[in-house]
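Of the protein chains in this complex, one is absent; all others appear in place.
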Amino acid sequence: MKVADEPRTLAPPRRRTAHVTAVERLGAYHLVRALDSGGPQDPQPGQFYMLSTDERWGGGADERPYLPRAFSHARAREGELSFLFEVVGPGTARLAELRAGEGLALVGPLGLGWRPPREGTRPVLVGGGIGTAPLLCWQDELGPEATLLLGFRSAAHAEAASLFVGRPEVATDDGSAGRQALVTDLLREQLDADPVATVFACGPPVMLEAVRLLCAEFAVPAQLALESGMACGFGACFGCVVPTKEGYIRLCVDGPVLDGERLESALLGGAGH
Amino acid sequence: MKVADEPRTLAPPRRRTAHVTAVERLGAYHLVRALDSGGPQDPQPGQFYMLSTDERWGGGADERPYLPRAFSHARAREGELSFLFEVVGPGTARLAELRAGEGLALVGPLGLGWRPPREGTRPVLVGGGIGTAPLLCWQDELGPEATLLLGFRSAAHAEAASLFVGRPEVATDDGSAGRQALVTDLLREQLDADPVATVFACGPPVMLEAVRLLCAEFAVPAQLALESGMACGFGACFGCVVPTKEGYIRLCVDGPVLDGERLESALLGGAGH
Amino acid sequence: MTELCGIPLAGPVLNGSGTFDAIAARHAFGDAVLERFPFHAFVSKTITLAAREGNPPPRLWETPAGLINSIGLPNKGLEGFLGLDLPELAELPVPLIVSVMGFSLDELATLVRRTGERDEVALIELNVSCPNVETGLVMGADPAETARAVERVRPLTDRPLIVKLTPNANDPAAVARAAEQAGADAVSLINTLKGMALAPRTARPWLGGTTGGVSGPAVRAIALEQVRSVTTVVAIPVIGMGGIATGGHAADFLSAGATCVAVGTENFRDPAAGLRIAAELGEPAAV
Partner (left out) sequence: MTELCGIPLAGPVLNGSGTFDAIAARHAFGDAVLERFPFHAFVSKTITLAAREGNPPPRLWETPAGLINSIGLPNKGLEGFLGLDLPELAELPVPLIVSVMGFSLDELATLVRRTGERDEVALIELNVSCPNVETGLVMGADPAETARAVERVRPLTDRPLIVKLTPNANDPAAVARAAEQAGADAVSLINTLKGMALAPRTARPWLGGTTGGVSGPAVRAIALEQVRSVTTVVAIPVIGMGGIATGGHAADFLSAGATCVAVGTENFRDPAAGLRIAAELGEPAAV
């Protein structure tokens, strides 16, 4: 069933336990590392995992979380997965409390990741906030020549830039790190200078929509990693649909990375946050 | 409203937080100590508290516990309450995980505790298993002349005997500590030797029923601390009723200590465990 | 300031019938509970014409984020209530709502007439929905049956009548509309959802009453939907309840069109839940 050139590594069809090796704070974010001996060693950049914890998943504020939560792996090296996340609700709060030695329950890798840049174009990676996470392993794979543009709210968030190889261009909303600009300002400069590019972007809906419009303007292919509320992650619930020109598609099996051309808009409501 | 000679200290009408100072293992049991600065310093022996935790109450196996759980205070000294308990389900499992510094949410003291021994009789305290808990503070108040008979499953459980002042007589089911006997065997010996006594008993239903029958046989007054499933602890839910000769009574407001004479039987089903 | 059927209340937070016993609370907490009473109006536990012992224990079972109860309406009966409880409840610093249940229309009529004669009683709630007691048909599940009950008792009192709806129904909104047309002054919902549990080892029903009613956070989303469907079709005030544990939850029910909210199972976890919820709503305490 696996389509040979689909950027999809198959997941084992069960929830398994990975063993947390480290939990670090990284400015405004958290980084959890876990040894996933039961899963494939080659998840594709842009794929994701459904995460929960072996113990005390549930019982937070309002007795949640109940369902697992979707997270792109930031890196996968020698069986160790790392996840970069921001605490926005009960699930991420619980993940932030994990300690080395505890169990991280997961299903994955899931979904369709990034596809290679169009022949003869240079890759430009554009990340906004926590949307930088799935760009990490993609940069690892594309190599350091890929242009990296990152936007953050503030210096605390911009600490995530230190995870990348080389020196990404950084913009912050308040100028507390890098330039005071929007990451889409940086992208326009790049495309103005050299429009022979393929753009890979992940970030909040407004940013993705600006990227989509900009790429359309420059007739540059854009791959956008979107987000939507997911219950299962493997096509079972039909809960994660996003509107495209072809109608609703399930983001968990047909995404999360979509060609910008497939969308009327990347401004999705009711997504993660 | 407080009836002057009722062994009832009033509780503040709200859930408050006590601060855990220590959690110790004591053989098969756990002992939690917490500083309750917001509550009365003089809870009556035999009263109880409804306990939960500030964090992570809920989300255990099957998303429970949801409701608070009833526990007799084992001791109350200078604002520090201690609770002795056995892990039997999700609530006690969570309490056992508490660490010093965490918050113990509580309502109490609640219910009617032990009443003084009948004029001219000597007090005989009979505890079975975790039922020894509410006898600790009662011995403190009655003084070391009170006879103390304790029955346990095994030596690991019998470690609770070390909390008492003096040398309680101990029986275990397997003879691994004290005598191999039932605690009711010890009680019969005591009453045979000197039947001018008031008996105070707490333990599993079968033990309480044996104590009740024995006391009736010797025409000795018996005060029995019973147990039943409680949702609220302050008379709101009518869930904790036990059958008496006068009909059902709410154990949380009219008990948990009842005169043996009021009961047809102490063999209650569906109690705690 | 809230007004419920012409009765001014200091705020919109009530208790659910059967989830707070103000008399027992005075035993446990003393007069402190009156000095900062947790509700803006007090709803009594449902009373019946004859005294009842209630269901055999066990009566409680904890569920994921909820509770099943099979209490079975223990109460002193109408005369016991009027003689023993009402004088004590009259000392509460808030308006009193008496909840009544009749096993026939005649019984209901007697209950409404006699409680409505008493000055201490501000409003009467008709519990036509309790799933714990074997009444054969549940009156409140059927619009016509409910209308018949309200029409029968409406002329017997000048007290405002609240009809407490059952959630175990095809269409609670239709029942609410029927109650309104028959002369009800308000509706309250939801009562508990029918549920049961088996004992862990024996696989026999755990509850002495075999089945019971589910309440608590587990039912909140169901309650909110029913409240909204009812507020959409009636003009009379709606008292919303079901799993409310925070001011945020209460605000959701008010946003859905409820005039008042009631706190039930959350009282068991915190006797001051009503005060906390009122504060989180930005409402004053009752006293």
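In this document, chain identifiers A, B and C correspond to the written order of the chains, with residue numbering beginning at 1 in each.
Convention: contacts are C-beta pairs under 8 Å (C-beta built on N, C-alpha and C of every residue); 3 or more make two chains touch, one makes a residue touch a chain.
This is a predicted model, so every value here is computed, not measured.
Engineer: Among C:L224, C:M241, C:V261 or C:A285, choose the residue that contacts the chain missing from this document, as touch is defined above.
Structural biologist: C:L224
Engineer: Extract the touching residues of chain A with respect to the undisplayed chain.
Structural biologist: 1-2, 8, 10-15, 52, 58, 62-68, 107, 110, 228-243, 247-248, 250, 253, 268-270
Engineer: Even though one chain is hidden, which residues of chain C still touch it in the full complex?
Structural biologist: Looking at chain C, the ones touching the missing chain are residues 61, 63-66, 68, 138, 141-142, 168-171, 193-198, 203, 211, 214, 217-222, 224-226, 228, 243, 251-252, 255-256.
Convention: only the chains that are shown with their structure count from here on.
Engineer: Counting only Cα atoms for the centres, state how far chain A is from chain C in Å.
Structural biologist: 48
Engineer: At least two partner chains per residue is the criterion; list those residues in chain B.
Structural biologist: Chain B, residues with two or more chain partners: 58, 63, 66.
Engineer: If I count partner chains per residue in chain C, which residues reach a count of at least 2?
Structural biologist: 64-65, 217
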